[in-house]
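Beneath this line is the structure, given in structure tokens, with notes to follow.
A single protein chain has been removed from this complex, and every other one stays in its place.
In order of appearance the chains are A and B, and numbering begins at 1 in each one.
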Amino acid sequence: MSTLDWIIFIVAAVVFVITGLSILYNMIKGHHKTRLTDKFVWGLNIQIFYALSSFGTGLMVVMSAIILIVGNEFPFKILQAGNSIALACILAGVIQMGIDLGKPARAIKVLLGGKFNSPLTIDFIALTVLMILSIIFIVGMGAASLAAMKVWAYLTILISVLCMSTHTLLVASRFESGFRSNSFFSAETLVCSIWSGMAIMILLSSGNPLTGVFVQLLLVLSAAGLITGFSSVIVSKLGKSEIHTHKKVFILLSAITFIILVIGDLAGIKQGGLVVLACLLTLAAVIVEKASSVIVIQQRPVIPAPFSNLDPKERYVPSMTEIGYLLFSIAMIAVIPYGVFLIGFGA
Amino acid sequence: MSNIVENYADLLMEKNLTEDVLASPYKWEPADPAAIGEKKTLYGICRHCMQGDCSTLVHMEDGIVTKVEGNDIPPNYGSLCPRGNAAIMGLYNPYRVKTPLMRTNPEKGLDVDPKWKEITWDEALDITAKELRKAFEYDPRSIVVNEGWGSKDTLLRPAFVKAFKTPNEVGSHGSLCAVHYGTGLIHGNFPVSLPDLEYCNYHITIGRSLGPNFATAHGSKRLAKALARGMRLVVVDPRCSHEASKGEWVPIRPGSDLAFLLGMAHVMFYEIDKLDWQFLKDRTNSRYLITPDGDYARDKETNKPLVWDNTSQKAVPFDTKNIDSPLEGRFKVDGVEMATGYTLVKERFKEYTPEWAEELCTVPASTIRRIANEFVEHAQIGSTIEIDGVTLPFRPVSLNMERNVMSHRYGVYADLVGKLINMMVGAIEVPGSCLGSGYRGESVLAPTEDGTMAPGSEAVPVPWTFPPDHIGMQEFFPHAHTTPHIVTYVVENPEEFYLDYELRVWLGIGVNMIRTNAQPERYVEMFKKIPFHANVVYHMDEQAVMADVLLPEHSFLERLRVMPFFPSHQSFDNEVTGLQMIQLRQPVPKLFNTMHVDHILMELAERAGRMYGEGGLLDCINKFDCHIIHDHGMHMREPYLLDLNTKYTYEEIIDRWLKSWKFNDEGKGFKELNEEGAFIKWQPRTTFYHYYHWPADSTKHEFYFINLKKVGDSLKSNLRKHNIKFPMIDDEDYIFDLYDPIPHWVESSEWNTPEEYDLFAFNWKPPYVSSDVGNVIGNPWMAEVYTKDPFEGAACLNPRTAAAKGLKDGDWVRISSRYGSIECPIITSERFHPDGIGISGTYGPGNVGSNPLNTRGPHFNRLIPTSIETIDPVSASQEIAPKVKVEKIAKRSN
Partner (left out) sequence: MKFGMLIDLRKCVGCFACTIACKAEKGTPTGINYNKVKKYEVGTYPSVKLKHIPMPCMHCDNPSCMEVCPTGATQKHETGVVTVDANECIGCKACMIACPYESRQFLWEIKPYYEGQERTPFEVYKQKDFQEGTVVKCNGCLERIQEGLEPSCVQTCITGARIFGDLDDPNSEISRLIASSGAVPFQPELGTEPSVYYIF
């Protein structure tokens, strides 16, 4: 690891410890330090979960695809880096969901409750299994056979997509018949996850012969992102719903990414600044889309007009506590991958 | 100037500042350990509104009050309003005054810390009694007993005031709600006139609450039943209120109701043929001949009022049999031309066309006509109904109004026009119609020698004395309800009012004029001048911090109460018609070092030497006659009269009163009441309608309001006799214009203002709080709900009016009348008349040491005037719809 790596690691570790302690403190003290309300019950914590689990599950799907297509020939180091980042994202997301619970210490009741059609139970199980798969990869895949890796890949793809689907399931009840639905929510979730996973993989694998292929796949995925975003705006207009600002930002970012990648493809660019820019824009677009969607579905009054016309107009603004949780998650994304490599699973 | 701090300096030196009892946060004591495991239910009476008569059950577990709910007996039959349900928080209120206190800071002000010190009950009572005794010996009139809605649970206060021989019982609650003259004059009763919702088919209600606007429990139930039965409800209001939303809303410019009423009466006089001619001829003084001086023409021998007889073509006494006496006409009697009362009244109304009215009140002329016609149509003139075998006239319509109509300079006139309207269809004291609340009995409509019924209650003038006895100047306002606002001027400038004594002692009981009356700074200044001010208080409110000594009383749950049922303020139907009832509140154990208000009064009377002997408190209790329900209420009689030299407990006095109760044939007392929870005695419903006692032409109501003229004439002659002018008024016509026997259009004080005052501010009480009896505004359960209502704590404007002023929802404004100003955000809504700006509620200035909830919100009453030029000179009611200007200011948080 270079000096820069060490600096990043140490800073991240310090932030991780401090914010980690504050998380413990807040879990013990109680939930009232957040600025969540009865109208916005899922706030920054869940927004982070949605964004990071998109990255994580997307990365895992991309990794599995690489394993199935290219097999052992792809550098293990890159796969391990991707896997560690995915693990960090997923673990951060799970912790975010955990601290969002009113009674985090009772989280185990989700497994004991036996309510398997509850989206939360599905999510809990799927994320746990995915983390186990990720840890298996960390400790065991260095010396595994191709067959074993392929089995891992099959399982990982299934569980990752199941995790993606829970994004929709968790808020499905907010989508009823008629004007409140958004038919493209699931499509967006799928596209955004894989698209962001691909972007991260490109950043990790820069210099590798396959990177060019990844970049072309990124182009396809950014087109998909753009189209699903555009379609959901049409659906909103048909359903006489408001078109939210974040949707416009998402479409703008996807469009710019697509255009950059088209230019790069025409010019034969397979790495360098333009590619990095396209990846960063991708991540930004996905963060905007996933994080805002959590707030937007709660903004709409549950009880329709005119009954809700005199309700106070509320806005959600995260508190310092919740921003602390965000820093914790970001720190984790640096600490775990560096940690994995330091411990020696990198090779 | 208060002398208390110097006079009692030695006593106060040895006391500690009250850090514990006023500490914030207050440390609650644990409940009585002996009560653990105990479950009990007590009978209760709610006291969280003006009505204060809902029967409740109070549940206790482990010594804690856990629930208050309605009891399934009259009058509320198990239901209970939000305030009644929230009573528990009035008990467990850390902002209560918990022990007697005395100030050590001679400086007084709402934000000035009195630096209270704790004193014992003996000290507090001894000091107060000593001051009372000194004042009594100097001049009994120097004692003021100041009472408010917080004092309605006392049995002994009126007798206490009599025992101290002072005429000065100053009520805080009446000058913004002086609505009693018409009921006293036409119905002989008190306080107000109500519709009979059991049968009424068309009800016009103006400026009052039938139930829902105040969320009064049993009133709302009766209205719901009447509406389900198909009754038409017409609500004339600048705001589409809760009640207006249940019927037809007639939007009206605030403060212009007299014009609407005059217009409606004009339509009935001139455009409708079928009025109740029989009623007008037989049961009113309409046929009486009126001299050019405006008095009755009288027979020279019998002195009886004369009517014209077409048959004999001469004037004859009104009770002459077998005559053909016309309602209208001008006749020559002994060479003098005279008109009938009806003719004069009708002629006066000629100019009040609906088109004229529309200009002033904005109600379209066509609407005024339609409502007048519908009113007469629904009155079913000539019809009868049989109730319990007795046939009575049936007139199922009623027009009723209260404070938002009558709290203007023309208030009494508006009241009287309403009576004319009801009388023109015979809708007075018969089933389905307009009935006076209060006493049910033969005496109410009993005729005088003039054939008309004697005026009752506030239509009976206070006798003249000069120099005046009353600090409230009732000599100059003989029909006034209460005059706290006048008292501020008298204290400020006693010479102007010819006062020949000094005010020495002010004893407040459950009262807060600073918050509930107007121009609060005037009351603050007045209190600074008073030598000794003691207050029987519940919580640390504005009037409390201006006092010298605080005598803390129980919250109502802790207060033993035995009371007779008073007919309601909203309406009647068979749920209460004929009800005679004694209600009981069994007290919960007291939380703090407080005393029952009646025990305080008994102690003060004894310690001041006014308990025993003739004229003492016991004697006054024996002689007590309730001014509302007379012998149907608490009325001592043999053999239960109190011995004037014995010391009685409060329960013993109650026991004797119960046994004296007119409807208590079984001789039941306090013990039986505690077992049964209530004494309920239904009386024949026929006797409830006063027509029953005086049918046909056996009595008459005034249509030509000669008693109003008489009182005005008498007042004028008294001014002449003593060669004095009316206080604070230069042109006495301004006063006497309102004593005319025929009501007519008069401009209120707000009618001609400088141009920048372009909106009428108006107010209502919301259902959450009603009239804020028992500090409901400070109740956290109610606050949770009312703070979420966007119409609370804001000024409400019609959207077009707001747009014209460049205002939108949430903008902060300063609203200024010519008397005061307030600041609050605005909200726009289609439910408001374009010429008005409406502010809800009972918010107030707040004070040091108060519940923080009491310091927020726009204090509407700041905008209202107190001066004599602005009030109704007859009822002394204050102007409730001041003209204001509105300016946008910087936004702030509420």
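Definition applied: contacts are C-beta pairs under 8 Å (C-beta built on N, C-alpha and C of every residue); 3 or more make two chains touch, one makes a residue touch a chain.
Nothing here was measured: the structure is a model prediction, and the numbers come from that model.
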Of B:768, B:812, B:843 or B:860, the one touching the omitted chain in the full complex: B:768
In the whole complex, of B:61, B:113 or B:631, the residue touching the missing chain would be B:61
The missing chain sits against subunit A at residues 30-32, 36, 38, 41-42, 97, 100-104, 106-107, 109-110, 112-115, 117-121, 124, 170-171, 173-174, 176-177, 298, 302-304, 306-311
Chain not shown, touching residues in subunit B: 24-28, 30-31, 61-62, 64-70, 76, 78-86, 88-89, 92-95, 211-212, 215-218, 220-221, 223-225, 227-228, 240-246, 249, 251, 767-768, 780-782, 784-785, 789, 798, 800, 829-834, 851-852
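Convention: only the chains that are shown with their structure count from here on.
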So in the complex, which bits of subunit B are touching subunit A? 788, 790
Residues of subunit A touching subunit B in the complex: 310, 312
